[in-house]
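Here the structure is laid out as structure tokens; the discussion comes afterwards.
What you see is the complex with one protein chain gone and the rest in place.
On to chain A.
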């Protein structure tokens, strides 16, 4: 699974984010996007030297400031479940499309009767 999709799967879980300047943010991931921008809640921020701490109820981290993320081991098991669920969802969705297309195309004869709907066009 791609790194950013692993991150999406980890939403709601605690993690550690280290920034390029050495600051660390320990908190629960709320959301993330394609640029690795994150929102965390219940965050403990630590200075690069490890001598100062702040507690933030929530924070936003711009993706390009991140050095790395440390996520808990259980994410790996969730990832496998997620991948299986996605694979099943794709198969079922395509089947549904094909059935609807055939009935729609044949009953209404709209724009090319040989096409037979979304599912079978490929």
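The working rule: contacts are C-beta pairs under 8 Å (C-beta built on N, C-alpha and C of every residue); 3 or more make two chains touch, one makes a residue touch a chain; residues count from 1.
Please note the rule applied: contacts and distances are computed from a predicted model.
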Identity of the absent chain, which is to be given by its UniProt protein name, from "Sodium/hydrogen exchanger", "U6 snRNA-associated Sm-like protein LSm1", "Calcineurin B homologous protein 3" or "Small ribosomal subunit protein uS13m": "U6 snRNA-associated Sm-like protein LSm1"
Interface with the unshown chain - residue positions in chain A: 1-4, 6-7, 20, 22, 36, 63-64, 66-73, 75-76
